[in-house]
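Here the complex is missing one protein chain, while the rest keep their positions.
When the chains are written out, they are named A, B and C in that same order, and each has its own residue count from 1.
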Amino acid sequence: MADAVIVVALLLTAASATAAVATRDPARQALVLAVLGLLLGVVFTVLQAPDVGLSQLAVGSALTPLLIMLSVRKVRRRGKEGDK
Amino acid sequence: MTRRTALAAAAELLAWWAGLVLLWLVFISTVDTLERIVGASVAAVGALLARAGRRSVIWR
Amino acid sequence: MNGWILAATVLLTAGGGAALWGVATGPLSRRVVAQNLSTTVICPSLLLLAQGYGRTSYVDLALLLALLGPVGTLVFARLLADELTGDRPAAWGLTWTAAGVGAAVVLVLCAVTGPSRAMVKLLVIGALLISGNVVASRALSGGLRGVRDG
Partner (left out) sequence: MSRRLRLWLLGVGGAGLAALLVAACLDVPAFGRRSHPYGERAVRASLARHTANVVSSVNFDQRAYDTLGEMSILFAAVLGCVVLLRQAGDEHRADPRPAEVALPVRRYALLVLPVALVTGLYVIAHGQLSPGGGFQGGVVAATALHLLYLGADYRALERVRPTGVFEVTDSLAACSYLVLGLAGLLAGTAFLANTLLPYGTFNTLSSGGLVPLLNAAIGMEVASAVVVLLAGFLDQAVEIEREKGS
């Protein structure tokens, strides 16, 4: 019965991955990617792989969103400068 | 750096250092001499960064 | 199937599902709040899993999430500040309930582990999680136009 948590974690990860693909706007996608990283961390923990889970949490919760949002900000600023 | 500010700086660093050493002792499971040495040096680096961070934010 | 893993599953399904649904749909302000809540909900479930599997080394995962989760929300609060100025996301009710759930889980686990350094570690994680959650929601609801530093 300990598989119940594996099934739930996998289903949530599949749903969040689909949501990440379905979201078109990069800023909103970064939000969904952050939650996806979190759920992947849970999947790795549940499958008894804490090292991989730790890597996923370390990178996915703060570093990836920061990189994506900085790029989005640069592209949006470059867009505004171009129109002026 | 008058004597007073040097004292204040040392007190702040010491306070941060003590707090971070306690934090390190809470984190680790088995406590032995090597852990204490590594913990003390890591806490020192953390204290320096804490002070540098506070000063960089306030000093305009 | 011990109770801890069952509790973690329930928390993961309810909290994780709600946070995922919140972050995937609706206005931007609600999505950001949902992302903040996802950290506050999944960290206690990691703690419960650590207790359920009987491995204290898994507590480091919850510690890391309690530290970096709010940092991720601060990233969004900071870099989406101009888009969030329109509708202020002030979901304080949800924030406090999630913080309450986290606190309850941490206290129960502290009671189980008994007075030891491991219990202090759990308390540190609980404190980091709740303070991070509150500060992140404070940053989301207009924190980044706040008082100018002296």
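Everything below uses one rule, namely that a contact is a pair of C-beta atoms (placed from the backbone, for glycine too) under 8 Å apart; a residue touches a chain by one contact, two chains touch by 3 or more.
Bear in mind that the values here come from a model prediction, so they are computed numbers and not experimental data.
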Displayed chains contacting the withheld chain: A, B, C
Contact with the hidden chain (one of C:A8, C:V23, C:V75 or C:A98): C:V75
Hidden partner interface residues of subunit A, rising order: 50-51, 53-55, 58-59, 62-63, 66-67, 70-71, 73-74, 77-78, 81, 84
Contact footprint on subunit B, counting only the chain that is left out: 16, 20, 23-24, 27-30, 32, 34-35, 38, 42-43, 45-47, 49-50, 52-54, 56-57, 59-60
Interface with the undisplayed chain - residues on subunit C: 57-58, 60-61, 63-64, 67-68, 70-71, 74-75, 78, 128, 131-132, 135, 138-139, 142-149
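FYI, only the chains that are shown with their structure count from here on.
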Between subunit B and subunit C, centroid-to-centroid distance (C-alpha), Å: 27
Touching residues on subunit A, where the partner in the complex is subunit C: 1-2, 4-5, 8-9, 12, 15-16, 19, 22-23, 27-28, 30-32, 34-35, 38-39, 41-42, 45-46, 48, 50, 53-54, 57-58, 61-62, 65-66, 69-70, 72-73
Subunit A partner contacts - residues on subunit C that touch it in the complex: 1, 5-6, 8-9, 12-13, 16-17, 19-20, 23-24, 28, 31-32, 34-35, 38-39, 42, 45-46, 49, 53, 55, 57-58, 60-61, 64-65, 68-69, 71-72, 75-76, 79-80, 83
Residues of subunit C defined as touching subunit B within the complex: 56, 63, 117, 120-121, 124, 149-150
